[in-house]
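I have a structure I would like to understand better, so I am pasting it below and will then ask my questions one at a time.
As you look at this complex, bear in mind that one protein chain is not there, while each of the others sits in place.
Lettered A, B and C in written order, each chain numbered from 1.
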């Protein structure tokens, strides 16, 4: 039974960790922190948890460094950066859901986040927590940088082919659509119901901070520098993310063969489902599950592969993946506590 | 390990039974029927189940009567009526999610459903499957009539007080709001996305077929004939139901005392949560769970109790409650396979 | 051509006034104020207005008192109270969309708003701006207190019968459902998309500040003190409001006769539509229009009338009604600039 702490439990990813962990057979929740509701009971903040957990929220400042086996940091970007060293010293393993330890190159971090990375030594040992790609390293990691939701859906869509000679790596275009919960739990005007309901909007085109994270992972896989055009969009659903990825083929290929290629690549992966021929990803079928559904299509008229990839942004795109990483770090079955179908409708 | 069959597996309540049963430790799914998709795999119909269950759908006509221990009938109203005798003969226990065996009085059935009840003998032994009220009878039942979603939310809201002398039983007014999934899975114009999205509408005011079901249960509890005004409304959410129930008090009462009364009444009930003083039911916090959340308020200016009651219409209002009944009929813990918090947001 | 000013133009009711006024043939928009975006162009704040109006927003402090013929105050409650005297002195007619001048009795205002009314002299001359009830007084008013959205939908539903001897005035129960835009345009956590989407919730049961406003109007109509139980609910749509109103009848009445009674009462009213026999109000059919649709039903089993009433909360429930009042005050046709059907779907 592993002792678990969650820093930032009153946000959406914190809540989602809690919801999944209260039924996890190998985890025992220790402390929960929140700077917004210190002293409050977590079930007061989230009545959906009532009857399951009643822990009082404390400030992270009051938490000693060696109080748990696994610590999840569900903190705002840049806040995590400074907390990690303290807990690592206390022999706690850390899974950081922020972006702070995802980018290997401090120069790239500085460029996209407009501030220098202050923990470059620790950054070096952080493992990027995408189990389908870095499973072995995650098992022995002290610090896992849990991937962003966009990079998860996109890297999984492209991993099977960026390694191949028959794709044109300079042609990658990614058009992603995200539900609103990705913006986190805070009272901003931009994500008010009336502002975003009944609208589809593009934002941060070719300038989103997940771009370097995507490029880092694709470059590592392709063993060459890969650059992408990445356009995120906001869609009025609470949960769900769909990425549509375009890449030119150097010679034509049938959809049948490409589907097969994907199925082989992900053979045995418990949370990847390659859709049958002629079907495209629909985020609705992944909501509330840890699955990534991938649809594979070749536009034969234009010699181009079009891959669609769907996840629940708060589960496979955040807290579910974090627990998948925890399972690996604890040496238990990777699917423990995550092996359930999504809820439909 | 109980062998389970589901007739009508390709509807929403059928799917929800399946989703809950694939992770139920004491249930093994045997056959699934569908008249719409005979021969099709269930995971083709519902891709969310892909990786969990792949059973082929068959016609109910091809199913032998003694093939399973528990049979769920998730069939359209009036279709169930004729199927039940066949399976009861085969020593299968039946949980019927339709309205066919809910009304004890065949005359009332005929009045509201405009056709005579053809199985009045079997009707007599059917047990109304609201565990909080009929737990003991359910345990030994051969046939359970699983309650409707509206009657569940309403009976649970009123059960603690219709037995009391200090309420005016002639004053009950019920204003319910339901998500769209309650209309079932079929291609009707009335529940098209564009028709119902961004609208709130009343329907079947004072004429909804759940009225006699509500009145039957309240009358049995109150030991006198109770009539209610029941107004259902449609709201553009997929899942969720909120009932607001009004009843006059014969003398004034503080909200504090009424909350306490409700807490005592439901003491030990695993799926009823009486909300803290000053809080009202919000269906959002019950979605994807088997809970019924009840908010209690006295309008002291008008000497009236106003009870709000929220459920997930497909879980506590249908398939979750059906599994709760199954657990009772199997003699296992009532919460087996149902003991999880709702998903928020 | 009347010169118009709008104070608080960057909120939803301000925007809605603007949208309607840019196409109003007898209105010319003069100044617009906003304390949130002073110096900004209104079409920058609301890109939907781009190409129609480009006025710079100024602070209300910089506005002289006699600069326009009609001033709309779309300010937060209690802010209006202090601004009105200044503009009335400048011979501007004022339409106040806040609650500050709606309650005739300062003691009741103090009770529900927890602060004393500071302009009791002006309060006396304020006219409650529900044209269907107070049309003649509105025509000659200097100050119109524009009704709240709930009181509009409710008073219109009850006005035809609270004057009748055959209703029991002590039995009125009002169950209202509102879209989220009624909460205004501000960055609060409570109305974030992810918080309210896919949920139905009750709030302020028997304690909402619109209660005394409803009771004031019903009492005036009934010529006796009327008290009601009023329960507001929040529903995840942007615009739209549905009120379901229950009132006991002293003797039974057919629905046919009650529908006729309503049709007679509202004969000639341009913005009231009594629905055909057997139909209930659906907010969807009033969205983006100034109509109030009213459905009339008798629950003959229980000798009770159940009236459903639907409006667009931002139009008939706020800015449309304000322009209807403006038209009356200007002595032009009441429907000017408002005579369009709602948008469906």
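Keep in mind that, in the parts below, a residue touches a chain if its C-beta (ideal position, glycine included) is under 8 Å from a C-beta of that chain, and two chains touch if they have at least 3 such contacts.
Keep in mind the model is a prediction, meaning the values are calculated, not measured.
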Hidden-chain contact residue, picked from the options A:182, A:295 or A:337: A:295
Touching the hidden chain in the complete assembly: which of A:306, A:322 or A:338 does that? A:306
Return the single residue from C:106, C:187 or C:342 that touches the missing chain. C:342
Who touches the missing chain here, C:34, C:80, C:282 or C:321? C:282
Among A:70, A:287 or A:318, which residue is in contact with the omitted chain in the full complex? A:287
Suppose we count only contacts with the excluded chain; which residues of subunit B make the list? 12, 180-181, 183, 185-198, 236-238
The missing chain sits against subunit A at residues 171, 173, 175, 177, 179, 194-203, 205-206, 227-229, 231, 233, 235-242, 244, 246, 280-285, 287, 295, 297-302, 304, 306, 308, 310, 345
Could you list which residues of subunit C touch the chain missing from the display? 12, 15, 19, 22-23, 46-52, 181, 185, 198, 238-239, 273, 275, 279, 282, 284-286, 288-289, 291, 293, 339-345
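FYI, only the chains that are shown with their structure count from here on.
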Averaging only over C-alpha atoms, locate the centres of subunit B and subunit C and give their separation in whole Å. 38
What is the distance, in whole Å, between the centres of subunit A and subunit C, each centre taken as the mean of its C-alpha atoms? 45
Among all residues of subunit C, which ones touch two or more of the remaining chains? 194-198, 236-238
